[in-house]
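Comments concern the structure below.
Just one protein chain is left out here, and the rest sit where they should.
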Amino acid sequence: MKSFRILMVAVLCMVAMAASALAADYPTKPITIMTAFNPGGGSDVSHRLLEKYARGIFDEPLVITYKPGAGGEIGWTTLALSKPDGYTVGGVDLPHIVLQPMLRRKGQPGYKTEDLLPLCGLVYDANVAMVRADSQWKTLADLVAYAKANPGKVRVASVGKFSGDHLFLMQIEKATGAKFAQVPYAGSGKAIPALVTGEVDAYFGSGSSFLRMENTRGLAVATEERYELCPDVPTFKEQGYNIISMKFRGLAVPRKVPANVLNYLESHFATVCGNREYMDAVKNSGLMPAFSTGKEFADIIAREKSQAEQLLKEFNIIN
Amino acid sequence: MHEQTLDYCLGAGLLGLGALLWTQLEGLPIEGTLFPAALICFLAVCSLALILRAFLQGKGAVVHFFGETPVRQWFTAVIVFAIQCIIAMYVSFLVGMALGMTTLLILLSPQRTARSIVCSLLFVGLFLGAIEFFFSSMMHIYFPETLF
Partner (left out) sequence: MLDFGVILSNLSDPLTLLLMMGSASFGIIMGAIPGLSGTLGIALLLPFTFSVEPHQALLMLGSVYCGSEYGGSIPAILINTPGTAAALCTTFDGHPMALRGEAQKALLTALIASIFGGLFGVAALLFLSGPLADVSMSFGAAEQFWLCVFALTIIASLSSGNILKGLLGALLGLLLSCVGMDPVTGMPRFTFNTMELMGGINVVPALIGLFAIPLALMLLRAAGATSAMAPYVKMPNVVWNTLRDFCKRIWVAGVGGVVGVIVGIMPGAGGNIATFVAYNEAKRFSKHPEKFGTGIMEGIMAPEVCNNAVVGGAQIPMLTLGIPGSAPAAVMLGALMTHGLKPGFNLFTEQANIVYTYSIGLILSNIMILFLGLFFVRVFVQALKIPAHYLLVSIMTMGVVGAYSINSSAMDVLSMLGCGIIGYILIKGKFGVAPMALGLILGSTLEEGFKLSLHLGQAEGDVVGYFFSRPASLVLIGLTLLSTGYSVWKEISARKSAKE
């Protein structure tokens, strides 16, 4: 009897050790961060900064891979379908991941927002209404007044149609009652030169684009309070329009990733994002660091989704 | 076959392609269909012109579609290569590539001696080893290995 009990204890110990070894097995090989856009873009820069500051914190190196195409759809669909072993993490952008499934045509294959499990939120990027420094409009009121007097004449650049920038434009049109001529560009890399060379009169888009350009004037920023990265730009709220609009970037994994892996990733990314130098580098690239846990990020996603749904229904784009 | 026959086939094929693609443009707003629709129209006009010209020019020179290669060898090579790609992409990269490359090398060798088979195997091994090293270990570009 006694020997049996000793044997049982021994077996239990071994099982416990094996289980903990299995749990401690992660990670054993490099962790890939999948970027759904081309190298050199905003997402790439964010991920490169993560990779740079993750050295020494993560036990395995982070490797950046690219899977561009269809405005992120290809990358995110691949992410949703990849093996949930914790070695594939994808960068996700809001409001893209809520808009794309909503606007997809019937019968078209692709991921659903729920297929992506939010891991953590990394940064946010407030939207700014901007014009050239030498333009005739010195304040938002000037621009709105001009647009109301000349509906459809003020050329406004935005990145994509039915995208974050387009939603921003819709919010502005709804709040001010002015009508603008939207000129959709394929990316901020195309919209920025358009504003700089004068091809368009204004650009309603990401704050990160605004900060990259010289000789531009920000007419309004869509945050609650003044934006830390451009404190001279007044908010929409100050000028009488309640418009809050920003883009978020975070990380997500496919569903069914085991809990211990999720904990590891979340806690280690939290450490990376808490690094002072990392936060300064992020601010330098035009984004605001704002780490949020998986649960918090899921709440942000849900909130953005309902906001977008409401806006699209109001403008009769979806039913 | 003659040039004229080939021109007829290609002209007809392009017309068919244009028709197929035209049906795919249903239901899309004009903003997205303007450019492709214009292209399909141009394509149709030019294909008709090609067929007309082939008709007017009469039988042209003889075209050796398969070059100097015996037809069977050509098709074998293409089919083996296609299967190689499919296995490599959907089953296992290494297995697919190794099988495909070895098969092709052995099939195409002028003399099938034991020595040439060993040479082929060695070549395939080194080649794939170099690719694995350069791509996967150094550049972290991983190939599909759904078996492993």
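The first chain written gets the first letter, and so on, giving A and B; residue counts start at 1 in each chain.
The rule is simple: a contact is a pair of C-beta atoms (placed from the backbone, for glycine too) under 8 Å apart; a residue touches a chain by one contact, two chains touch by 3 or more.
Computed from a predicted structure; not experimentally measured.
A.B. asks: Which residue, A:160, A:205, A:250 or A:294, contacts the hidden chain when the whole complex is considered?
C.D. replies: A:160
A.B. asks: Which positions on subunit B touch the chain that was left off?
C.D. replies: 3, 6-7, 10, 14, 17, 21, 24-25, 28-29, 31-33, 35-36, 39-40, 42-43, 46-47, 49-50, 53, 63, 65, 67-70, 73-74, 77-78, 81-82, 84-85, 88-90, 97, 100-101, 104-105, 108-110, 123, 127, 131, 135, 139, 141-144
A.B. asks: Touching residues of subunit A against the unshown chain: what are they?
C.D. replies: Interface with the chain not displayed, on the subunit A side: 38-41, 44-45, 48-49, 51-52, 64-71, 73-74, 77, 100, 103, 105, 107-110, 152-155, 160-163, 181-187, 189-190, 192-194, 196-197, 199-200, 212-214, 281, 284-285.
FYI, only the chains that are shown with their structure count from here on.
A.B. asks: With chain centres defined as C-alpha means, what is the inter-centre distance between subunit A and subunit B in Å?
C.D. replies: Distance between chain centres: 39 Å.
A.B. asks: Going by the contact rule set out above, which residues of subunit B touch subunit A in the complex?
C.D. replies: These residues of subunit B touch subunit A: 27, 140-141.
A.B. asks: Inside the complex, what are the residues of subunit A that reach subunit B?
C.D. replies: Against subunit B, subunit A makes touches at 30, 32, 63, 65, 105.
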